[in-house]
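Okay, handing you the structure first.
Of the protein chains in this complex, one is absent; all others appear in place.
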Amino acid sequence: MTTTTLIALLPEAALAAAAVAGLLLGSWLPRRRQWAVRALALTAVAAGLAATAFAAAGPPHTASSGSWAVDTGLHAARVAVLVGTGLVVLAGSDSLAGARRESEAYVLMLLAAVGSLVLAGANGLLVLVMGYLLASIPLYAMVAFAKDAPGTEAGLKYFLMGALFGVVLLGGTTVLLGAGGATDYLPLAAGLPGAPRAAAAAGAVAVLAALLFKAGAVPAHFWVPDAAEGAPAPVAAFITTVPKIGALVAAYRLGAALPLEAVGDWSLLVAAAAAATMVLGNLAAFAQHRVRRLLAYSTIGQVGFLLMAVAAYGRAEEALPGLLYYLLAYTVTNIGAFAAVCALPRAERLDQWGGLFGRRPWLALSLVVCLLGLVGTPPTAVFVGKLTVFTAAFDAGMVWLVVLAATMTVASLFYYLRWILPLFRAADPHAQSAGADSAGGWSTAVAVAAATLSLLLGVAAGPVLDWLGSGALAG
Amino acid sequence: MLSVVVFLPLLAAGVLLAAPRLSARAVLTTWTAAAAVDLVLVGVLWSGYVDSGGKGTAGTRLAGPTAYETDLEWIPSLGSGYHIGVDGLSLPLVAMTAVLFLACAVYSLRDRPERPRGYAAVFLALQTVSTGLFVALDLLLFFVFFDLSIALMYFVIAGWGHGDPARSALRFFLYTFVGSLALLVGFIGLYLAADPHTFDMVDLAAQNPLGGRAAAGGAVLLAVGLGLAVKTPIVPFHTWLPPAHTDAPAVGSAILAGVLLKMGAYGFIRIALPILPEAWRAWAPAIALIGAVSVLYGALVALAQNDFKRMVAYTSVNHMGYVVLGLGAAGTAAAGTAPAAAELAITGAAVQLVSHGLLTGALFLLAGVLYTRGGGYDMGAYSGLAGPAPRFAAVLAVAVFGSLGLPGLSGFIAEFQVFTGGLGLAPVPTALALPGILITAALLLRALQRLLLGPRVLPPGTGFGDLRPQESAAIVPLLALSVVIGLLPRTLLDVLAPAAEAVAALVLR
Partner (left out) sequence: MGATDPVDAVLWVLVGLPALAGAALLLGGRRAERAAAPAATAVAVALAVPAAVAAVHRPAVTAPALPGIPFGLAVDGLAAIGVCTLVAVFAAVVVFSAGEREGAGGRSRYYGLLLLFAAAMLATVTATDLFTLLMAWEVMGATSYGLIAFHWRHPRTGSSAAVSFLTTRTADLGMYAAAGAALAGGARGLDLGELAGVSGPWDHVVAGGLLAAALGKAAQLPFSFWLSRAMDGPSPVSALLHSATMVAAGGYLLLRVEPALAATGWAGPAAAWIGASTALVMGAVACVQHDLKQLLAASTSAQLGFVVLAAGVGGVAGGAAQFAAHAAAKSLLFLVAGLWLARLGTKHLAELRGAARGHPLAGTCFTAGALALGGMPPLSLWAAKDLVLAAAEPPGLHAAGLAASALAAGYAGVALAAVWSSPAPAASVRTAGGAGPGDARHAFAERLPLIALATAAVVTGALALPAVGHAWSLLLGRPGAPAPGLGEAAVSALIAVVVLAAVMLIGIRRGVPAEAAERRGVRPLRAWLGLEPAAGALVVAPVLAAARGLAAFDDRVVDRAVTGAASGVPRLAGVVGRRVEPAVEAVVAAVATGARGLGDYARRPQTGQAHQYYAQAVTALLVAALVFVLAGAVM
């Protein structure tokens, strides 16, 4: 590992180092003092952000003999992952503080965050596999963190699915290596045109399948509702947000770097996945009565919209900035919504949220902003993200997908409103009202912060989009 | 300058919220002062606009020349910016908004709402949002103001309403918000269709992005129309209106009917006609028919009401129907021509926006007077009020006659132009709508007769004092303005008619 490689990996290194240190520190510290690990994690996040800012000033380049891309894609993913991780760590403070394995949770989160970043920066299949494993294995443990029956079951299912797609990914990598003679994208792109078409296609589909699993998209989405409901709320927030960032950037890179059009209509394949994902996610969310399942399906729906940008790769100017901006917006907004859930862990059903506005106006307002943000209401950030992604898909000629997405957006309003409306109703005296519990202070603060960020990001969309659109991908 | 007009009330709201422990009186006085200053500024804008001969700043033309323009980039890659300006179409509405909000502030001096700080702040914010919407020249900006107006009105009804305010407010919110999402989808359709993509209304109108694409144009018009129809409201999307009005505080009703309903209809003139001319023309006969149905339906249902406020609410459906009828009829003229009839119909529709704001604002404030005295709106509970309250009777009579379209008040100017312009263009819908003015006359006179004439009857245990000075000061100027427009229509039309002419030229290009 050369110095340049090390510098190119500075944020990831910071997180990894903090993870190792946290593990050591956590095993020595008494339970009451484990906040130190939290502080450490947050410090690492801050350091990572600083390093990202430093790195983002430079031109796009590759490192580690071409298998690691340092470009806008990675920088944006870093910002999203780091901010997301930081927010989740803060939001989890209420329920995790003083828990038996508090530091363990932070360590796992940091490691998974590194995995997501490795996925985002991977410019070759081997690094991709590494990132996949790094982003998956800590999460299996995290889902089952509470050691209760639903958590364990969800963790097991998550693990089984992950194992399946891990095998698929390894198989795909092998096939592509055999067909194209390389694993790094640059030489692979040179080798693929001469390869047997079926082999190349099968390999590429296999790799994409693994990424869809990490992103929680159809047909690999099955783990999302179970895991989101079974895992502790902060963990649910993390697994529905952070791994997606790396996976979607990686999926975009795959399409952009390899000459897959020669193999088949790659764009259409991704678009089909996007369509299936948004339809399934949004429709299935209709009849949910439990907030976490509703949010889980909502995240599936959101991935569907995000995949539109992946499908529009190379054919629309706005595809990459749209994807990256949407990822940033989605990260803050989704975590904001989950933070509200973290604040009131006992309010599991929608009807328990009745009358929250009367008791905790700030929490309720933040939740409303985040949910309306997820719908895509101006001037929140997700609106701008959605709009950019729609534009990209439209410019790429996929009008049908845009129409479908617009329809799904309108449909999504209904299930989000099913949650928003009770907030303003008078509390139902029979239902166990959520507002009666004391809300977690940290998570409330995170919810408010996330809602504010979501609005600020929307208002500042101009410069952010300019930055995201300024650089091409490396490699 | 225009930005100051827009954001001054919001600033005042911020000051009110930040200031520690103001007395109720101080809060209401501050509110009134802020509204008055804003009105003075609007007056300065108006005189400046008229003095410049309506030339405005060169270059930008949407409905005629635009003045006091500000165009700042917001999201350049999305072609969206903070683009505001006034022209002959928006200036009267901005002025009407300022007048109505001042009237509401003055009215509240006497009405003494609970939690005055929040009350004043919400209304001030609402004023910023409303004014902003009327001057917005960017679809996204328009939409943000559109949505915020819904949210703020929700708080007005839910926070200060009576009856079953939570339910009515929620229903209002649900309807109009769902409608707004359809509007947003339509806006995105316009944005995507434009090349280069843009949300700028002026650019869009110049581009005519969906020209020659009938199916796409129709779909986008459907989405935009749906969103605006809910807010206007047009039958059958009106059912949120009666409960919202009945349960809202008087001032809230006045603003809801006077200003917020205008947003939908204004959207048609500002967005649908100039930017989607071909789709508008293609669907104009159907739109005119829907307008006629609204006219008749609103009038008939209003006729059957016993609740004064509910009745006035339904007459709003009727009055807004004239707007849609006029705009629809204008669209039926042949492309490439700009007949005087179409200009007349559009002018009439635009005048109706201002006129209805003034008259219905006054009627709802009078309904508030009724409520503060007698504790209810049931017309069966009152009779012979002309005896104890002659001023109230006189003012109510003027408002009622204005609302039924009596010449000498603004409503006639609007309706005459809509009918006269519309009949030649869309004979069947216009002829269908014609009895609307008769039914409206019948129902309003019936209300007048039940409330004011005959032997004196009051709800038990109540007295009926005449209008207080603050109440008169709030209501009478609205009617006076209506009379000015009715007798000297040129005061308004000198500004409005050229803009309507420009819109006619755009939709019939």
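Labels for the chains are A and B, by order of writing; each one numbers its residues from 1.
To be clear about the criterion, contacts are C-beta pairs under 8 Å (C-beta built on N, C-alpha and C of every residue); 3 or more make two chains touch, one makes a residue touch a chain.
Note that this is a predicted model, so its numbers are computed, not measured.
Considering B:A33, B:A286, B:A304 or B:A334, the position touching the chain not shown turns out to be B:A304 (whole complex). Residue in contact with the omitted chain (choice from A:A55, A:L74, A:L134 or A:V218): A:V218. Checked against the full complex, the one of A:V168, A:A195, A:A275 or A:A449 touching the unshown chain is A:V168. Contact with the chain not shown here comes from a single listed residue; of B:A67, B:A219 or B:A341, that residue is B:A341.
Of the options A:E12, A:D226 or A:D395, the residue whose C-beta touches the omitted chain is A:D226. Within the entire complex, the positions of chain B that touch the omitted partner chain are 171, 174-175, 178, 235-239, 297, 300-305, 340-341, 343-344, 347, 384, 386-387, 390-391, 394, 397, 401, 406-408, 412-413, 416-417, 419-425, 430-431, 434-435, 437-439, 441-442, 445-446, 449, 452-455, 489-490, 493, 497, 500-501. Seen across the whole complex, the unshown chain contacts chain A at 156-157, 160-161, 164-165, 168, 197-198, 201-202, 204-206, 209, 218-220, 222-223, 225-226, 262-266, 268-269, 272-273, 279-281, 283-287, 411, 414.
Please note the rule applied: only the chains that are shown with their structure count from here on.
Between the Cα centres of chain A and chain B there is a gap of 44 Å. Every residue of chain A that touches chain B in the complex is listed here, in rising order: 318, 321, 375-379, 384, 387-388, 390-391, 394, 402, 406, 409-410, 413, 417, 421, 424-426, 459, 461-462, 465-466, 469. Of all residues in chain B, those touching chain A in their complex are 73-78, 140, 143-144, 147, 154, 158, 166, 169-170, 174, 177-178, 181-182, 184-185, 188-189, 191-192, 197.
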